[in-house]
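All protein chains but one are shown in place.
Chain lettering (A, B and C) follows the sequence in which the chains are written, and residue indices restart at 1 in each chain.
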Amino acid sequence: MSGISKSFSGVKALHEAEFAVRGGEIHALLGANGAGKSTLMKILSGAYEADEGSIRIEGREIGMRSPADAKAAGVHCVYQEVDTSLVPQLSVAENIFLDRIASKKTGAWLNWGNLYAEAEKLLAELGLSIPVRKKIEELTLAEKQMVLIARVMVEEAKIVIFDEPTAPLSTEETEHLFRIMDKLKASGIGIVFISHRLHEVFRISDTITVMRDGRMILTEPASRLETSDVIHAMLGRSLEDEYPKIETTIGETVLSVKDLALGKRVRGVDLEVRRGEIVAVVGLVGAGKTELSRLLFGADVAERGTVEVAGKRSDLGSPTGAIESGIVLVPEERRKEGILVKESVLHNLSLPILRQISSWGFLSGSREKGNASGVIERLGIKTPSAGQLTGYLSGGNQQKVAIGKWLNTNADVFVFDEPTKGVDVGAKRDIFVIIGELAAQGKGILYLTCEFAEALGLADRILVMCDGRIVKQFLRGEATQENLLYFASAGQEEPA
Amino acid sequence: MKNKLMQFSFKYGALIFIGVILLFFSLYNEFFFTYGNLTDILRSISIVTFIAIGVTISLTVDGFDLSVGSTVSLSTVVTATMMVWFEMPLVVVLVVPLVVGALVGLLNSLLIVKIRIPDLLATLAVMYIISGVHKTYTKGYAIYSHMQRTDGTKAPGEMYKDFLWIGQGKLLGIPFPVILMVIAVVAVHLFFKYTRWGRQMIMTGGNEEAARLSGLRVKRVRTYAYIASGVLASIGGILFAARVGSGQIDAGAPLLMEAVAAVFVGYSVLGAGRPNVIGTFVGAVLIGVLVNGLTMLHVEYYVNDIVKGAVLVLALAVTFINMHRKRT
Amino acid sequence: MKNKLMQFSFKYGALIFIGVILLFFSLYNEFFFTYGNLTDILRSISIVTFIAIGVTISLTVDGFDLSVGSTVSLSTVVTATMMVWFEMPLVVVLVVPLVVGALVGLLNSLLIVKIRIPDLLATLAVMYIISGVHKTYTKGYAIYSHMQRTDGTKAPGEMYKDFLWIGQGKLLGIPFPVILMVIAVVAVHLFFKYTRWGRQMIMTGGNEEAARLSGLRVKRVRTYAYIASGVLASIGGILFAARVGSGQIDAGAPLLMEAVAAVFVGYSVLGAGRPNVIGTFVGAVLIGVLVNGLTMLHVEYYVNDIVKGAVLVLALAVTFINMHRKRT
Partner (left out) sequence: GSKNNNNGGASESASASPSASASASGSASPEASGSGVESLKGKRIALVMQFNQGTFSAQYIDGVKKQAAKFGGEVTVFASDNDLSKMASNLDAAVNQKFDGILIDHGNADALTAGVNKAKEAGIPVVAFDAALGIGGVTDLSQNDQKMAEQTLEQLAKDAGGKGNIVKVWVAGFAPMERRQESYAAFQKKYPDIKEITSFGDASNPQLDAQTRMEAILKQYPEKGSITAVWAAWDEFAKGASNAIKQAGRDEIKVYGIDMSDEDLAMIQDPTSPWVASAAVDPTTIGTVQVRYLYQALHGDTPEAAVQIDSVYVSRDALPKDKQVTTADLAQYVPGWGESDQGNTDYLKELEAAVGAK
């Protein structure tokens, strides 16, 4: 790819970007949120048309005008937004063969028997056990991601793009994916790999390219780079410490959860958080962390159990009740649940505090603006103005909006569910700083994550969750990656 | 430059279009641009505007209310029977249909919010039910002063003068329904722009789940929106009864599509691209002006529909071509 | 156990409901469950079913087509004029309305796919346009054999016997429109279940972006769906003309809501929760059975709507309560 430029409504996302992949290599494409990685790859896979520039595959110039063109040229992509690439009400098998059904290669009539059999065979080869007749909407996020990966396998690809495939995967599943990538590489296919998890990148890739603000910054063999080089290239500055820790004094218990349960995902959780304390809950994907956070917040209604905030029983019936009692949640799926993408930053930030900024039901424009500018400044949200639509911000800044809307609610307990998912290292650090500051103000923090490193770096106390239960507790400094993983996957008491 | 022009046409296209149409009709026909005719046009759209405001509100919380037409019908006959059959005091005459409209809204929200039937499906069903109910209530008859009842007796009451004034009277030379309409438009506009509840409705419509997780009681908000829609349709029905001096069967059915058309034209106003009260009002005015003016041009009555459709397409095309252009 | 029962009621609820209704009517009236009456019912729903299949197809690609009603009207008068005004051969009589229907579909898809006006808005506008066009075409007159024309002459042609047979004739003792309808239902069902193009439509409706990213030309697929919807509405119009033996103005307008109701009832069949042809057919049958049976019960006409609405609510409630329960 050479000289690729692309702008969205006048804003340039790519400036004459250059990019090349060789057959049989794994090429990592890195960059901060909004650097233009996905955009570049969408152009390569035909989802977007470039404003300028050309694409050559095996020396031939290809006019990429639609995904069909890209597929014909052997370019396949596993897109970052999993849900945009799957048809929820169709079966796993059909989604795997989506490309084939969409193309003219299949005959007019479908043979369902064959389709299921082939899909089953394929999944078995990949070592996956997803029922092929199940509907996509019944799958977990990780399973959906695997279906997307399987889809690429059935095609005769020359280039395969993985845009943050590991975000929803557990360590084990990630390893599985890497084995698949190695196999592809061995068969001479060129692979583009995008991830914000730098340790993964260094583990698997042969070459690394870093982008910043739509420009290529460097391309080097992975063996010649250090993590710090990459971070410097990404951010244009270096990052002192990845996990800034602000020392706080830990006060009395502010959140006390007893026997909280719903179905098979959360089976009786007890936990406590004290003022100024950051408690991390770690677990593999599917351990039930998200469910737990939703129960605490009243987003789902618990079967049994109690939640007390600052000594008062919290109403678990609805988020409204939870907020009133002082619990707020920064949810995992920010674009769907955390923010309203089609509304301005201003309106998003004032949503939970409409009552505070209005008198007699009438909103005070000045108070609303005051709130927004305060939050924007305090969190360093990068936006041209408070009136900007939130959907146009980069991922990290969207996450800051999702956090920022709670700042002035006077909540006692902040629950964060994977707040750094898909967020670049710079923004990640910003978020850690915010969390630290909140703790310093005497808030109780419950931090749910599947990134053990984050928990180790950030938390005062780590709870390990497995299969809907809290199975182990570590104090700061006690835990290691290994024993966290041990409890998270085995879910049993320490072997004697 | 070109871009600016596009932007401009996007934002003011619909308004300029109305201006041009007004100018054209005024030049073509000396009687068009007279105070009497213009206020009459406004009065003629007042009923549809009320219904359309209801539709706007339900669309704001991202719910389509197909039942407003039959709510108008029901409200019209209920209002008329309050006077003709029961000789109730004027307050009761006015309050009962409003309550009935609120109940229809409640029924809608019950089906949509509690039972979670998709909005179009639920309100279609309610449309049928209410349409049947209002005819069953009057046994299919229209309601008029001293009407003959099926048992051979005459109904005791008649439509009150005071009541008819609501639909036909003037205040300071302005038809009363026009005053009501303008108040309603302004009030609902202020409601959406400046009140907490209005904002809650907009946010709920923007993304229900995100709004819920921000602490809004979205079910309640949606319920209120449907109730408002029902009440506004009821007001439309009351005005209808006051205007025609009787309670007509199925009076509201043709008004549904008309109201929806006004709301949709309103999408184009000021480049909103979404339901908005000012736009709805402008849409209703545009349709009213067209109907009034086209008749003057000796356009055959059956051509009206073509023009109405074409204007709708034009207005929508300008909006959505632009909106789409902005995105890429 | 309880769960199983729920599942069962979810899946077969609508079918059992029809069974119960059939049983009730049969017990109540000996003439209800006769071959003649049942085929009459099927014949009476054949027109609506064709329209409803069109609506099903457009809903499958996630687009609502409000214009089908006026397409029926247009097709009916075009068909009749082909015979009465122009005395065309039967083939032409049948092909021209189909082409016209396809053109309406093309117009819809132009607005929706190219100009990107949201489906409801675009098809509402087209509904108005086509409704005006068909009246303009006949100057507001119905079309019948040797009709009197406005210039004082008589139209030369009459409705052909062969043509009327399409709507009124029988083949092997089965009304011909019923045969057509069953063929259409089965064909469209097979189309959606087993052909690439059918799956492509479902894919497009299920997640347009995903379909596009997998290389599907979704615009083309959506265009075909709207054309199919127009053509099926046209067939409905042809059958209408053949059934009543003339070309009536605005014949299709009341059929829109009826077709939509059938499609929506169809959501509940076999727990689909989404548009599906078999469900649509069952929905149409249910509505036809109700109209026929209630007429035999001598229920007042105005109560019919209540029953229709209540049945719709019931069917939908069972489906969506269940669907929702399954999710959590």
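To be clear about the criterion, contacts are C-beta pairs under 8 Å (C-beta built on N, C-alpha and C of every residue); 3 or more make two chains touch, one makes a residue touch a chain.
Computed from a predicted structure; not experimentally measured.
Could you tell me which of the visible chains the hidden chain touches?
Computed over the complete complex, the missing chain touches B, C.
From the list B:S109, B:T204 or B:N292, which touches the chain that is not on show?
B:N292
Can you work out which residue in B:Q200, B:S229, B:S246 or B:N322 touches the chain that's missing from view?
Residue touching the chain left out of view: B:S246.
For subunit C, enumerate the residues touching the unshown chain of the complex.
Looking at subunit C, the ones touching the missing chain are residues 29, 31-32, 34, 36-37, 40-41, 44, 47, 139-142, 144-148, 150, 152, 154, 168, 240, 243-246, 248-251, 254-255, 291-293, 295-296, 298, 301.
Going by the touch rule given at the top, which residues of subunit B touch the chain that is not shown?
That gives, for subunit B, the contact residues 29, 31-32, 34, 36-37, 40-41, 43-44, 47, 135, 138-142, 144-148, 154, 158-159, 168, 239-240, 243-246, 248-251, 253-255, 292, 295-296, 298, 300-302, 304.
Assume only the chains that are shown with their structure count from here on.
Could you give the separation in Å between the centres of subunit B and subunit C, each centre being the mean of its C-alpha atoms?
Here subunit B and subunit C have centroids separated by 29 Å.
Let me have the rounded angstrom distance from the C-alpha centre of subunit A over to the C-alpha centre of subunit C, please.
45
Going through subunit B residue by residue, note those that touch at least 2 other chains and give them in order.
none
Tell me, which residues of subunit A touch at least two other chains?
In subunit A, no residue touches two or more other chains.
Across the complex, what residues on subunit A touch subunit C?
45, 47, 66-68, 70-71, 77, 79, 83-90, 94, 98-99, 101-103, 106-110, 112, 300
Residues of subunit C touching subunit A in their complex?
My answer: residues 194-197, 199-200, 202-203, 206-207, 209-217, 274, 328.
Could you pull out which subunit C residues touch subunit B in their complex?
The touching residues are 64, 111, 115-118, 120-122, 124-133, 135-136, 139-140, 257, 260-261, 264, 267, 300-310, 312-313, 316-317, 320-321, 323-324.
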